[in-house]
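First, the structure itself, so that you have it in front of you.
Taken from a larger complex, these chains appear in their original positions, while the remainder are omitted.
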Amino acid sequence: MSWNTFGRCLRVTTFGESHGPAIGAVVDGCPPGIPLSEADIQPWLDKRRPGQNRHMTQRREPDKVKILSGVFCDDIITGQVTTGTPIALLIENTDQRSKDYAAIRDRYRPGHADYTYEAKYGVRDYRGGGRASARETAMRVAAGAVARRIIPQVEIRAALVQMGPHGIERDNWSWAEVENNPFFCPDAKAARVWEDYLDGIRKSGDSVGAVVEVVASGAPAGWGAPLFARLDQDIAAALMSIPAAKGVEIGAGFAAAALKGSENADEMRIHDGQVHFTRNNSGGILGGISSGQDIIARMAVKPTSSILTPRRTITRGGEEVEIVTRGRHDPCVGIRAVPVAEAMVALVLADHYLMHRAQTGRG
Amino acid sequence: MSWNTFGRCLRVTTFGESHGPAIGAVVDGCPPGIPLSEADIQPWLDKRRPGQNRHMTQRREPDKVKILSGVFCDDIITGQVTTGTPIALLIENTDQRSKDYAAIRDRYRPGHADYTYEAKYGVRDYRGGGRASARETAMRVAAGAVARRIIPQVEIRAALVQMGPHGIERDNWSWAEVENNPFFCPDAKAARVWEDYLDGIRKSGDSVGAVVEVVASGAPAGWGAPLFARLDQDIAAALMSIPAAKGVEIGAGFAAAALKGSENADEMRIHDGQVHFTRNNSGGILGGISSGQDIIARMAVKPTSSILTPRRTITRGGEEVEIVTRGRHDPCVGIRAVPVAEAMVALVLADHYLMHRAQTGRG
């Protein structure tokens, strides 16, 4: 069933609410003998951490991760390594202002899970969004950091390629630039446009959507499996499981619908004895299995639903009211979705690496 | 692991290759006491069947389904019903022209799974695409017909909303029209444009992509589950597991990236004592859980990879060659993906109906 568990061979279970004592994850199935300490995980969490600049929520979540199990240091030369047993990761919740949320106890925030959680469970922890809070994604980033250690041969990077109506110039793409601006934007020129745009959005008490692109380089041909453990299927599930995701595409994606077969075909050649594709419309996946090209996926993120602009809604009791969601919210939650998307793709790839090894004996 | 099994509570395992003796599916977890016979399944298969008009492959696959298990008729009044044990469905392969495929034994068809299957397994049944053939989707349609019987309160329909560069007018939408043209197109005017367009494509030995839209009406609020059994996650996985799918979106989908929060919010009102949403940008899913609105998903389908236009490729032995894929192929495989997409969404919804019942005791 796996209500709150993701993965097949490498399995991640997350738990925790925004305003409970802690959030956590259990990573199960990790190979033994892999060097791993908090220092390998914390930098990825820091990248996702709120409050780093004015374009993010001003909440203060230090998000210090602790490893509770699954590692051992028997030898100070080798250092601490994974033991093959479950790796439990914990982050204690600290910056909780539950009083902020008392106002929304009885009013369903449009675009949020308030109404549907209550319809399903009859009870919900409304403080900070409870289980539906984006805070849970911190644990995915932590688990993703473990996944990266399993497949060091694969580099998994992501960038924001659209903010609201503003895209990027593909010719300007620079991975170095992604680290240089507050938007994970690969195009320096676009980043400047976005900065003004987002300031305007924030000041007007509104929010805006975005598109994230993930690129994984270094995976060999052969990962993935027909027909219900396809690599593209699992990436789609991984990205769509991120709160606020509304769409996923692989390679040419929706644009492929407008193409002819003769245009879409990634033709094959041999360069220097290696298989070479003339294009990558497939996004590195054919028949659900990796082709050895870069694996490319994009995710559409809807605008933050918590906005200062008043919206009409109803109460638990069925009364028609207006709501303004005060508090400290991201004007473009897509920005912070960038490290989360990376992490989810890392989890999928590490999982498929292990699955491929199970069935074929090869890595 | 579930290599070839889809679903959580309701589980479908498919098997079979295009040119083996048969293809089949096992549907496990179906509730008992549901009337079910071949006559409930065959019409859905007929809808997907090739060779019905000039816009489809001219292969002849009668696709007669047999139920091998999981049903019993103890009472001629009640008729044959499910027993709660696994329902095995079988279709024998008949129209196999293996000789057609001898030419592609050693040449990897661009866009197909030939190269990746071989990279993964070291061996592949190349006859008709083997396991990677779209033929496998017949079993999804058959399994989906069983799923529909589990949730008769939900109506699941799909249509083609884009063919190549040609879309539809939303204002012309008619479900009745979907049954009237060979494209499952809901817009009669668009269907005429597509007809000419597709004739041109076919005659030029090329193919074209498409977008399928699935709409499910009648699901109550409450189906789906955080955080890794989200309804949108499972729909994304279901649709992306269909061969040739390259993108999936829910509700506003990728368009939501360009919206502001104030525009995207589906506000809530009370009409006649019922919860009412002013819009459905969410596609009927909030926080991974159904809201009671129509559930709306779209899938991008790439153009058929088998085309008569010569493409460059390589052989198993690493030689650079050209390939023309002769045989009987769909100029727009997106058309036949319509009933498959419906079936996959039916499977997801029936699964979540059972899961919701497990956890909450409600249907």
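As written, the chains take the letters A and B, and residue 1 is the first residue of each chain.
Everything below uses one rule, namely that contacts are C-beta pairs under 8 Å (C-beta built on N, C-alpha and C of every residue); 3 or more make two chains touch, one makes a residue touch a chain.
Because the structure is predicted, anything quoted here is derived from the model rather than measured.
> Taking the 2 displayed chains as part of a homomeric complex, how many copies does that complex include in this file?
Full complex: 4 copies of the single sequence.
Here, only the chains that are shown with their structure count from here on.
> With chain centres taken as the means of their Cα atoms, state the distance from chain A to chain B in Å.
Computed from C-alpha means, the inter-chain centre distance equals 27 Å.
> Which positions of chain B touch chain A when the two form their complex?
Within the complex, chain B touches chain A at residues 1-6, 8-9, 14, 108, 110-113, 115-117, 119-122, 131-132, 136, 162, 164-165, 201, 206-211, 220-230, 232-237, 239-241, 243, 245-270, 273, 275, 278, 281-283, 285-292, 300-307, 309, 311-314, 318-320, 334, 355-356, 358-360.
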